[in-house]
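Please see the structure below; I have some questions.
Here the complex is missing a single protein chain, while all its other protein chains stay put.
Order as written gives the chain letters A, B, C and D; numbering starts at 1 within each chain.
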């Protein structure tokens, strides 16, 4: 089969780590954003919506560049973080942030679609039973968006596995440090004869995301069963 | 403001054209795929699902290569099309196909989430009222997925506007012919002083997708109102 | 109708070449396609329409010759470039050995970027590659490496002379001695399809003209 | 005329369901306590739930048969369903909901006139509404109309009149019956109400804990109800009006005049008189507030629970009275004995 080099293995484990972290960290934010968009009466909803969608519309490289502008040593956020001794760019954290930003619109949109279909009467029922809005959020809206959240998470996970443009700008393509699978694939395809290894890494990506998909389906099924 | 060159304007109109075409052409397929995944009892559902998700997992450039493999003059599909005098690659059609493939998983996933929440009883009611499954599909499932379809379409449209990796491989970066906004931005970022123009093009992308978002919301509202 | 596949680093120069050429030959339309050399080579290999291939390094040209899509006899070295080290003005870098004092150095990823390969050669030849290895920030292409240096995310970067001219803040601190790395050449060749295209051959000849040479030099390339 | 032959079993979680019956005739009732499996029967018949084993034959032809793997999809069965909860299509207005099945019915099968139905169910004012803006009862009426307009060959109704006010309910029942009769649409009717059951059906399947426990005539079910106390047996009398007199309505029934305090507008009507409202006297009582004193003959005396049922022959018509044990002794009730049945004019209840 494929003889992966140690840096390839590092890329694989890094990719998994980045995708998992990005997805896990984004989930609560994505959920809150979807909630705001669906249920709140904020005046600036359309604006918030487009802001969230921004990373989708822009080429990932541009997204990466914009992130670099704010997170780099010259950027306002980067400078602030530097003061407390945190450096983001050129570390795996940068890859996580790139994936988060690029996958966030997908996550929010998925959760939103699920939330929009929740029967208002259930929310009303929970309120009349004494639940505050945040209680209703956790005890009714969250579980009833469960499947949509899972779907959004697996979408985001997959997108993270494939994320290239923003990552390479923000994190660099440093083997063993920030080189994720797509970056490794890029290196391979830029070398004549690297196709076979690139293919191998693609397959790993596919297997990883397939695993998540199966896990997702399993969770959905258990979820349904729990509900009976 | 920004002084766009004629090729820039061509890029803008091409981008809009590509995004609209890709979204419109994908919609029926996306709907069918979602339907199969949600309602059918196919044994190979998980496989179909991962196949659809593939373009999400792979870096877009790899997707571009894979498409080139089958659509190039050496590829099986390309050879077949060449016989009937159709050339896809390096034309705007290639950009459409690249966008379609890359955006498809997003579209399908959105529609799916919407479909999964349709009350079974409504489907049952329509069947007992004499509707065949394809009739139910069109008269109940389609309209009840309406909002999810719109959401998926606007997601796909946005993704198409931002699509770079697969497009540059399959369609090439030919100013005035296949150069979409992201490719034009790419060119500008490697030109001295091109940053300003790149920013201008980004803004155009944002405005375009914001327009679609507003249109989408408007449709949703009309939709709701039609239902009263 | 002539289709060109042009390495991204030649974008600006090619644009001007086309513009001047077209003033004299209004009847020919030129379709340039700008991307990374590797991408272009793959496209051509898989049947993308191209008459002329301008590559940023000989490797991909050879690759296409081996695939039989580029006519080997037409290949000429169209332009040359040199490797420089850019960085902040006030950095005390006067020789390669000074680089060991720096924190971070941007360089094109040696696996995929030719400039990165040349830089690696030079560093190895100077015997400081192992010391610097952990300080290297690998970029997707030379422009990205330059951008890191320009924005101060890296102390400096190995880039081509032509790229260094685009920098806003970073200055050329060091010309890397040509003895330390292979010559940087941009080969140009006609594809087997292009050979049969009269207009392509005509433009191909124009690329070697004095006027073309002048334009290339204007953009910082070296033409022998 | 429908002929239905059912033998099915189904396991739902830890709930075991089974039934076996065959019935002929237009109207079949299904009766049983909450959770006894009535709706399950409906789902199985309509093809919405797949039985584990057994068969369903409608008019001789199988629509489900586990042995030969026949399982017609719902739309091929042409069995209409009125669900316990309306389940209207939320993306259509009332009009499109109503016409959904109608449009899918071949023109030659469209036996019901839309306007007739809209009027009968009082749907006119709702036609242009969205279904989310209907009250509970309004929804139920739309659902009923939607299924009727599909003109199916059998209609299953799951508590279709629940949530309707009494006035509307008894206004709808005769129309329903008329539609069903005129177009010969047989139906299976699920209800908790003995009275609805009496009015709508002839034969009734009884369910308890997932099992069909028996089949009785709705008549017998009502007689049995006499013993269990909720309302007793109700005599249903269809009568034609003769005249109005001093605020009272005089109707003709079995060659006699019956005096009612509450007649209504129409010339004929269906009236209910409860068995417990018929008091028996040995001799003609003087000065009673009761207006109707009918000369009868005892046909049968039988026990029903802790009551005694007395079947009377009243000039050829049957009446059922219910008395207590000691009255049988006191009045010497036995088959053949003559008796006066006294009924207050106000005891009659007009159903429609």
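By definition in this document, contacts are C-beta pairs under 8 Å (C-beta built on N, C-alpha and C of every residue); 3 or more make two chains touch, one makes a residue touch a chain.
This structure is a prediction, so every number in the text was calculated from the model and none was measured.
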Contact set of the excluded chain (shown chains only): A, D
Candidate in contact with the missing chain, chosen from D:50, D:192 or D:315: D:192
Absent chain, residues of chain D that touch it: 12-13, 15, 33-36, 38-39, 84-85, 129, 133-138, 141, 158-159, 162-168, 170, 192-194, 229-232, 246-248, 259, 261-262, 264, 275-277, 279-283, 285-291, 305-307, 321-327, 330-331, 342, 344-347, 349-350
On chain A, residues whose C-beta touches the chain left out of the figure: 119, 121-122, 124-133, 135, 139-140, 143-144, 146, 227-228
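Rule of thumb we're sticking to: only the chains that are shown with their structure count from here on.
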Distance between chain centroids, defined by C-alpha means - chain A, chain B (Å): 20
Chain centre separation (chain B, chain C; CA means) in Å: 34
Whole-Å separation of chain centres (CA-atom averages), chain B against chain D: 56
Multi-partner residues of chain B (each touching 2 or more other chains): 61, 65, 189
Shared interface positions of chain D, touching two or more other chains: none
